[in-house]
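Structure, as structure tokens:
Heads up, one of the protein chains got dropped from this complex, but the rest are sitting where they should.
Let's turn to chain A:
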């Protein structure tokens, strides 16, 4: 089985320039990431904000150019494609943005926005309207809303429109860059359920970029954990959640609401990606760090469940995770409201 999308050693640094335009350093947003996703699989890329996961998502679609590394989609070298060949390929790979208030052109009706990929790629000629109506009902919106403008919709509705637009050209791969984190908690669950349903029905390959492990747990088959531009752990979702091998993953899991633990394991801020720590990048915040960690950078190690930690086999066992409760936060919220309203 070959991967639908495979990246090897992707690097992207953003130079920081002084007033005269000379480079005086670089934000090492993505610093050597290798990743693959199989057809029909949901891969989650998780990490704190600033770890480079959004940059990675854009690199994978070649929306920004990598400094080095290789990128293959359906076995074809994406980096070797000309600009126009790449535009044709975009039909097969789509992106859903975090901010539903920014990702829709304010001067385009819903219909024009969803029909745009159809026009661009010459799909459903002559019956774009029907296709738009079909897509709208697929994402749970009434087709009558097609002639309205983005500003007339709520955040959740806009995100549904963005999803419909991403689905329009029948892509093979969709990357969702924090697709629900800008939404209200009550709406998040609905949109996650919508996405999960669409992935299953349409057999989509999905890369979910998220910092929300609750959402990830609900939909991901496989998880890659990112820290300061590198992947520190990667494996099947079940295995990774049950038996996290990297101290950073453990800290993230402990911080998931509803785990009954204080998120005290992670102290301090994420270090600057301009000057990442020497050796293991996590050693400045790691409760298990040894002097050795400061010196030598660990490689991703393992067969199917890989982690980049020198001591992954000698860490104390992780506390067991509670069963996944997709609607835990919703219920928590509901109980809060109930308390407020009942005398």
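The working rule: contacts are C-beta pairs under 8 Å (C-beta built on N, C-alpha and C of every residue); 3 or more make two chains touch, one makes a residue touch a chain; residues count from 1.
Operating definition for what follows: contacts and distances are computed from a predicted model.
When the unshown chain is looked up in UniProt, the name that turns up among "Cytochrome C", "Aspartate carbamoyltransferase", "ABC transporter permease" or "Multisubunit sodium/proton antiporter, MrpC subunit" is "ABC transporter permease". Of the options A:55, A:109 or A:210, the residue whose C-beta touches the omitted chain is A:109. From the set A:87, A:200 or A:294, the residue in touch with the chain omitted from the display is A:87, counting the whole complex. Screening A:3, A:63, A:187 or A:255 against the full complex identifies A:63 as the residue touching the chain left out. Per the touch definition above, the residue from A:8, A:79, A:131 or A:148 contacting the chain not shown is A:148. Where chain A meets the missing chain, the touching residues are 58, 61, 63, 84, 87-88, 90-91, 94-95, 97, 99, 102-109, 116-117, 120-121, 142, 144-145, 147-149, 151-152, 162, 165, 169.
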